[in-house]
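The complex appears here minus one protein chain, its other protein chains still in place.
== subunit A ==
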Amino acid sequence: MERDTHFILGVYEDEDVLLHAVEQVRSSGVKIHEVFSPYPVHGLEHVLGYKRSRLPIAAFLFGLLGTSLALTMQFYMMKFDWPMIIGGKDFAAVPDFIPVTFEMTVLLAAFGMVGVFMISSNLKPWAQPRIFDVRITDDKHVMAIDIANNNAMEVDKIKEILKSSGASEVNNKSFE
């Protein structure tokens, strides 16, 4: 069976039930594709076993880039390209450069982090989001299980596990 096309969805009403269900489903050997919820559920990423985000590393590197760009730019402009005497200081008056350097660091760190987040989360403007169940934008939590990822297990068995973990509905969902 093709990956990423055929799913089983468990629909949950309550976040506490959901958290326990995730633990239960994972411990019974079923691999969860993704869990969708209308609001952030505290501790969900923990029970799903997600690794810590590496976004801070990207932010740090972009910040470093901002720092060096800002310093390079100012040194080049003020010392080499168009030297000007301002307030009787040296051409390369480093303390004067710090506010611009600070702002460029913050700007690039923030933009870089947002950009990396959007790319890594597939949030590009022309992306076609797949809606597993419209009620995840309202009041239902949905656990999606990729059938192709759980070849070792019967579909009925997976549905059984979802039901017993507290799902109020268990549905099939396929994408083109």
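Structure notes:
Assume a contact is a pair of C-beta atoms (placed from the backbone, for glycine too) under 8 Å apart; a residue touches a chain by one contact, two chains touch by 3 or more; residues count from 1.
The rule is simple: contacts and distances are computed from a predicted model.
When the listed names "Acyl carrier protein", "Adenosine 5'-phosphosulfate reductase", "Quinol:cytochrome c oxidoreductase quinone-binding subunit 2" or "Aspartyl/glutamyl-tRNA(Asn/Gln) amidotransferase subunit C" are checked against UniProt, the chain not shown comes out as "Quinol:cytochrome c oxidoreductase quinone-binding subunit 2". Considering the whole complex, the residue from A:G43, A:P83 or A:G115 that touches the absent chain is A:G43.
Where subunit A meets the omitted chain, the residues involved are 16, 19-20, 42-43, 47, 52, 56, 60, 87-88, 95-96, 98-99.
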